[in-house]
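The other protein chains are all here in position, but one chain of the complex has been omitted.
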Amino acid sequence: MTDSEILSVLHPDGTVDPLLDPGLPDPEMLSLYRHMVLLRAIDEKAVALQRSGRIGFFVPSTGQEACSIGAGHAVREGDWIFPAYRDHGVGLMRGYPLAALVGQILGNTADATRGRQMPNHWCDRSIRLVSVSSPVATQLPHAVGAAYAAKVRGERVAVLTTFGDGGTSTGDFHAAMNFTGVFRLPVVFFCENNRYAISLPVEHQTATGTLAEKALAYGLPGVRVDGNDVLAVRKVVGDAMERARAGEGGTLIEALTYRLGPHSTSDDPTVYRSEEEVAAWRGKDPIRRFAVFLKGRGLLEDPAAEEAGAKEAVRRAVEAAEGAPPVPLSSLFEDVYSEIPWHLAEQRDSLLSGKG
Amino acid sequence: MTDSEILSVLHPDGTVDPLLDPGLPDPEMLSLYRHMVLLRAIDEKAVALQRSGRIGFFVPSTGQEACSIGAGHAVREGDWIFPAYRDHGVGLMRGYPLAALVGQILGNTADATRGRQMPNHWCDRSIRLVSVSSPVATQLPHAVGAAYAAKVRGERVAVLTTFGDGGTSTGDFHAAMNFTGVFRLPVVFFCENNRYAISLPVEHQTATGTLAEKALAYGLPGVRVDGNDVLAVRKVVGDAMERARAGEGGTLIEALTYRLGPHSTSDDPTVYRSEEEVAAWRGKDPIRRFAVFLKGRGLLEDPAAEEAGAKEAVRRAVEAAEGAPPVPLSSLFEDVYSEIPWHLAEQRDSLLSGKG
Amino acid sequence: MAEVTLIKAINDALATEMARDPSVCVLGEDVGRGGGVFRATEGLLRRFGPDRVIDTPLNEVGIVGMAIGMAMNGLRPVAEIEFSDFIYPAFDQIVSEMAKMRYRSAGQFTAAVVLRAPSGGGIRGGHYHSQSPEAYYIHTAGLVVVMPSTPSDAKGLLASAIRGEDPVIFLEPKALYRTVKGEVPQGEYLVPIGKGRIVRPGDDLTMITWGGMVPVAEKAAAAAAAEGVDVEIIDPRTLWPLDIGMIEASVNRTGRAVVLHEAPRTCGFGAEVAALIQERCFLHMKAPVARVTGFDTPFPYALEKSYLPDPERTLRAIHASMAF
Partner (left out) sequence: MAEVTLIKAINDALATEMARDPSVCVLGEDVGRGGGVFRATEGLLRRFGPDRVIDTPLNEVGIVGMAIGMAMNGLRPVAEIEFSDFIYPAFDQIVSEMAKMRYRSAGQFTAAVVLRAPSGGGIRGGHYHSQSPEAYYIHTAGLVVVMPSTPSDAKGLLASAIRGEDPVIFLEPKALYRTVKGEVPQGEYLVPIGKGRIVRPGDDLTMITWGGMVPVAEKAAAAAAAEGVDVEIIDPRTLWPLDIGMIEASVNRTGRAVVLHEAPRTCGFGAEVAALIQERCFLHMKAPVARVTGFDTPFPYALEKSYLPDPERTLRAIHASMAF
């Protein structure tokens, strides 16, 4: 494959490329679709919650649903996920419960992580979905370490880590890619090139023609995929995960996509992007594109009903979680260390007693 | 040029490749030779000084003289040099005086930098030879910044920065290469691949076949050169510097060479390298190789006399500098800030008065 | 003079200095087309062009390292780090390079970079958009550390930092970006580095605080005043080198001191201030130097309000000191 070739499966007319079709069973395909729809419903609701001051912040993934849902579907039991903040879809697809996701956003006792982090910084040990961090790309070297541990124990698992185009410029990317090449580790680097790092266009992020070709600098293969094509993403990530599990080493995947909304609820993208550009990409909506295919296959009848159902599910989840009590003050001092040392005990006691 | 092609000029029989010969005038060629010989004489003496406890430490460049001398010769007035600790040759070739070099090693008042740093950490503002640092590759982003400043002022100068194979793994390399590509800056990245980073063989440093191909990840050209061939190094670095001065951007050069001695006076290379390997490379000695050519041209008669002369020059320089007084105590507190703030004045006064 | 916000004052300082001196450049993530995530650099790209207002790739080593090289070659770079929490990838460039360049070259090369970074809590930003890292830089020999708490100080100190010959870590209290307003002199305006400001004179107790905690201290002092306790508030403005004379004179007079800061307590700058005061004012002290600080935990999201010192916690420390 040449560097600039972009793999895609879903044709505009709703048919698929038979050679590249990952061949998923019908219920699986419907599940992909439903998760994409759910993901978008979550974004909408979360942005509304932020606008009304009920949560502090949110990072939507609208427009990139094919990426995280397609990639998430390629993850198997035993695999690890080291996601970026924009990739709630990966966890969701892997079974991270909507209730848990909503609880995390709200940061009350419905949050398994006790309100410790901003929205979008989820984790769930039971599915090896690792705690999201805000500094860009710090999760990449962790993926390397987890893969190393799995490899030396002889486990047939793969490690998926996700990040953006901006992430390729970080030192953590350089370290993680190089270590993966040197130790021949089962890490799949899934880069969602949504063309911007906040306001910076990818053409100013790096002078290479593609991000995928950066893989060669580390002795790894690099692949480009249409990131608005959920079946293509599923195919490419699935293949790379399979290679990884088979002991054939890591892969860098560049998924070409676009974030239709703001970088986060704090961002105003009209400052740095034209209406026309956004409109053009809105025409390539990954959910609509997949719906055309599913309709053609007779798997989907009423997209509007699916959307309404998803919205209702999110509404109910928020309603349920919003009632949960706030996290207790004492929890502030827990989990800093495995046990509470004297100085934190003193600080806790003085706060709780209203003295300090 | 393909990535794996290694440019060389000096043939084993003492002739040169006429197409690649940089065509230096005879005195210049003799000057290259004499600086290589001087460099080696410095190494020998400095290692002896360290062994006898008169200096704390030294990093020799024995075996790599063609690299730093060839590269140094390609630097012109107005160009900047951001060298690594092993590249005293670059400065030397550019006119950094032997006396200054020896003063720095001794760290007394003969040292223009007031004994502030270990041996090998020279600098000389007058020739834009920038202060060497110990952390590997931190100078690379500085080279980018200096190049940026020159570029926006419209100066036709180039910036040379040097580092080792290990340096390519650092985050500073990744940042500097990428910024150079994005801003199209006149930086020449001269990587001396001496096959080891202390004990780590380059095959374990990275999984790429060559270091030069890493350039492509940043939209820059990458070139390989025989690092034991001073004319080839001069040619390749000269061309890259010319491209840089002409506004055509940066280049990564991988020079293939070998350090014949220890990493530093603290290192025992027998732990990690075989005698045979070292012997094979000793057979490729860059000084002897150049001498064969110069003899063939009738430019050099008595290498032994050259060596003896260099040794004598170094001996005399050390003798002269060793007599210099130690740096004064008060200098400890100077140059931390542009002016001495109260706390340093207090600390100085208490030290000088014998109180604190 | 117009009443402007602190962020506008920063923007004003940058524009004024860039207009005055063509060697002043700004660089960082989103500083150009984006105008800065807090809009500190808004309008600068249009006015001064892309050579001097530089959008960089996402790499803090590159930003700081490039700024150092620019400074070595005659420019006056003002680098923005998007949040002070994201400065750490560049920590090596800061402590090993920027801070030591002058010393190690015996003054032949200097790295007079100004590193601006929004700092502190108050925006529901959790772990990585809220921290107060001043102690790391104060502990690093060779750096000047500045943190303004008013718009006019922000303008005047930033201008002084840009004109100075030393590397400066310029921390901006993001909680105050839009919540404090004040009169700011137009045109060129300088506030000297190294001089504190008496925010409120008082006779009974000296409170040393900075950045986002200054308004908290003022509220606590007002409450204390209502109880008859007269608190002097000192904002050092330049955290290091500290205006020790101002603090010493005050504490020698009041005999009581409270240090108030957002950063975690242990090895925070409050420890240094406390150590200095007890060294210098020992015989005048009527009570130990008290510290009111963030807790020794990562910065929390949901419990931010309880984490950050507030006027009540501060007032309790005043009570405890007075009653000692």
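Labels A, B and C are assigned to the chains in the order they are written; within every chain, residues are numbered from 1.
Following the convention adopted for this analysis, contacts are C-beta pairs under 8 Å (C-beta built on N, C-alpha and C of every residue); 3 or more make two chains touch, one makes a residue touch a chain.
Only a predicted model underlies this, so the values are computations on that prediction, with no experimental measurement involved.
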| item | value |
| --- | --- |
| Neighbouring displayed chains - absent chain, whole complex | A, B, C |
| Touch criterion as defined above, residue of B:Q117, B:N178 or B:T210 at the omitted chain | B:Q117 |
| Hidden partner chain, touching residue among C:F109, C:Y128 or C:Y189 | C:Y128 |
| From A:Y33, A:F57, A:W80 or A:F190, residue that would touch the chain that is not displayed | A:W80 |
| Listed residues A:R116, A:K214, A:H263 or A:R348, member touching the removed chain | A:R116 |
| Residue ranges of subunit B at the interface with the undisplayed chain | 56-57, 107-108, 111, 114-118, 121, 133-136, 166-167, 169-172, 197-200, 204-206, 266-267, 271-272, 326-327, 329, 331-333, 336, 343-344, 347, 351, 354-356 |
| Chain not shown, touching residues in subunit C | 61, 85, 88-89, 91-92, 95-96, 99-100, 103-104, 127-128, 135-136, 138-139, 141-142, 240, 263-264, 266-272, 274-275, 278-279, 282, 285, 287-291, 295-298, 324 |
| Missing-partner contacts on subunit A, residue numbers | 80, 82, 112-114, 116-117, 121, 123-125, 130-131, 133, 135, 138, 140-150, 152-153, 171-172, 174-176, 178-179, 182-183, 334-338, 341-343 |
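In this section, only the chains that are shown with their structure count from here on.
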| item | value |
| --- | --- |
| Approximate Å spacing (C-alpha centroids) for the pair subunit A, subunit C | 35 |
| Distance from the mean Cα position of subunit C to that of subunit B, given in whole angstrom | 40 |
| Distance between chain centroids, defined by C-alpha means - subunit A, subunit B (Å) | 45 |
| Subunit A, residues touching no fewer than two other chains | 169-172, 204-206 |
| Sites on subunit C at which at least two other chains make contact | 57, 59, 61-62, 89 |
